[in-house]
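Every protein chain but one is kept in place in this view of the complex.
Lettered A, B and C in written order, each chain numbered from 1.
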Amino acid sequence: MAAASNFFSIVAGVGAGTGRSVALKFAKTYPVVLLARNPQNYESIVQEIKASGGHAIGIATDVSSPQSVTNAFSEIQKEFKDKKLAAAIYNVGGRFVTKPFLELTLEEYETGFESNGKGFYLFAQAVLPLLLDAVPSSPHPPSLIITGATASLRGSAKMASFASGKFALRATGQSLAREFGPMGVHVAHALIDGVIDIPRTKDWPINGGAPDGKISSDAIADSYWYLHTQPRSHFTQELDCRPYVEKF
Amino acid sequence: MAAASNFFSIVAGVGAGTGRSVALKFAKTYPVVLLARNPQNYESIVQEIKASGGHAIGIATDVSSPQSVTNAFSEIQKEFKDKKLAAAIYNVGGRFVTKPFLELTLEEYETGFESNGKGFYLFAQAVLPLLLDAVPSSPHPPSLIITGATASLRGSAKMASFASGKFALRATGQSLAREFGPMGVHVAHALIDGVIDIPRTKDWPINGGAPDGKISSDAIADSYWYLHTQPRSHFTQELDCRPYVEKF
Amino acid sequence: MAAASNFFSIVAGVGAGTGRSVALKFAKTYPVVLLARNPQNYESIVQEIKASGGHAIGIATDVSSPQSVTNAFSEIQKEFKDKKLAAAIYNVGGRFVTKPFLELTLEEYETGFESNGKGFYLFAQAVLPLLLDAVPSSPHPPSLIITGATASLRGSAKMASFASGKFALRATGQSLAREFGPMGVHVAHALIDGVIDIPRTKDWPINGGAPDGKISSDAIADSYWYLHTQPRSHFTQELDCRPYVEKF
Partner (left out) sequence: MAAASNFFSIVAGVGAGTGRSVALKFAKTYPVVLLARNPQNYESIVQEIKASGGHAIGIATDVSSPQSVTNAFSEIQKEFKDKKLAAAIYNVGGRFVTKPFLELTLEEYETGFESNGKGFYLFAQAVLPLLLDAVPSSPHPPSLIITGATASLRGSAKMASFASGKFALRATGQSLAREFGPMGVHVAHALIDGVIDIPRTKDWPINGGAPDGKISSDAIADSYWYLHTQPRSHFTQELDCRPYVEKF
């Protein structure tokens, strides 16, 4: 087993919530690559990590574009050519479209799959060879962790776009867990069932305004780290998380 | 309630198995439109239906092409301008790709969503307004019936393409059931868990070669007809079907 | 295949709703045995069946009492010694207790399992040998059909008693489907997700009082008959049913 300093991690889909918290958490152990379409989404996080002594780079990436993903991973290989990949987190939300089906354009419908199907395919194609390569030496089983949602299990009215994307993501994740688990790569899927507590949701009247009624993104980051550090004799494929006051 | 002769039905995805049986079954009551990419897939069925006194037309359609679907429904509107749509069946299988994930091309991965996500979106956009229009007069609640598979519930190893498409289809179907059910349209999803008994599968050693060890497509057609004839006070959203000897 | 007149059926758990409708439906083809704890629950149904030319008997039975079940099946064997059992329906609801967990007595908690676990065990032990015996000759695969509920899939707050019984019933039904399906007996489970339309629920403000907003028990009976008549190449193990306006 090699020192953690020989490894790095990647977080795709960073913004004010889960992505930032996950990046900060994993940065305590590994250098982190942050992917987001818009550099504004990762720049301050890169600074934050550096300020606390960690190592991070951001790469502007559209995960649903093959060319963009290829470019990002070329850069990653250059930057971390001496390191192996210990953990890859797919936290791409995608556009959340909710409207009556007959008003939903094809482009809007497909946006769910673009982000959560095609985007995840491209990301997984890029990271799985690197994760496999890290199996013999990684301090913890190399991990591919996926952010799901309520809509991963339930196709609600007016949510065909988002739910079809999240269902497709879960299907693909399950398939990868079954194929790559026996090779030592841990593929896990987290069902986030609730609203994340970020500045944008500050005034949303969730769960009657109960204290802690929104999900702490730091707690999600803890769960992802816990998943990453599970030994191969005990892989969790799926867990849910929701605030104590959430109806389910 | 109007006579059944004022109504028609559409089956998308016809071939030697489920599509043919469903078309023959519904043709006993309604004229049927058969959609398939390749006219060879419907021509003999159209003949069969006509030979037994029914009415059927076939339209070469690629359900994942907006233009092709638009053309098909223009033709349908012309042909059945005096009739309302009582039932629409989405039975598009799509290409069944099974290969190790790292050998799966993007185009192969997307084929699952093309057929079962995008194709269903286009079909549903075209039929739902017609089904809604039939609610007040249809002899049975106008129905949109969807063919699912084992892979609708389970992402098996090496099945990321097919499973992501079937998961997306199920998500979209659930969403439509929740949105359009209260308007009187019955959206149902059948989980076909087994191999269909057709000439192509004749020699497959399924279930140890047990008699009736493959699913009779006529029996599937009966289940779709049963779903269609349920009253609105008792809609089945999902049922499974498998041979008595199938492991599950 | 023998004539239907050589067969009979049993319905356990009859009252004003599902049980009565199922009995009337199956009585059109087979003589029916009605089991209920209280003869008042079956007497008028027996009359109704006889009045329309069918054959029915009622036997006062407590399905959670081994002795009572033994007595009932002795009587059944005597009455139908020349007939084989084509269909057995387990429709025992049990007491519906809903209260805060800390106010729930052990006796109340156990009532769910008594009705839906133990009672079903006793019933299944009695009917399965008879159903197996009918496999070679029955006009349709001999069937054991089970009435489930929303609570078969979901343990709601304050519903620990009912849900634990319905979960146990579903578990046992699945186990029997997997064991006896390959022997030719069809074990099916119906998820009734809604309020049944009976005199007692007439004024319940269900689904905003929408017309047909409660489930027609005759429609449930139709679904049970449909399940019974499926061929062995197409067994449905589980279907749901709910009114078109039901939230789910």
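FYI, contacts are C-beta pairs under 8 Å (C-beta built on N, C-alpha and C of every residue); 3 or more make two chains touch, one makes a residue touch a chain.
A quick note: this is a predicted structure, and the numbers were derived from the prediction, not measured.
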Which displayed chains the unshown chain touches: A, C
Residue touching the undisplayed chain, where the options are A:156, A:201 or A:237: A:237
Contact with the hidden chain (one of A:39, A:136, A:182 or A:209): A:182
Those residues of subunit A which, in the complete complex, touch the missing chain: 141, 178, 181-182, 184, 186, 197, 212-216, 219-220, 222-223, 226, 230-245, 248
Residue numbers in subunit C that touch the chain omitted from display: 66, 100-102, 106, 109-110, 113, 117-118, 121-122, 124-125, 128-129, 151, 154-160, 163-176, 178-180
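Rule of thumb we're sticking to: only the chains that are shown with their structure count from here on.
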Partner chains shared by subunit A and subunit B (touch criterion as defined above): none
Centre-to-centre distance between subunit B and subunit A (centres being mean Cα positions), rounded to whole Å: 34
Cα-centroid distance, subunit A relative to subunit C, in whole angstrom: 46
Intercentroid distance (Cα basis), subunit C paired with subunit B, Å: 31
Residue list for subunit A, restricted to those that touch at least two other chains: none
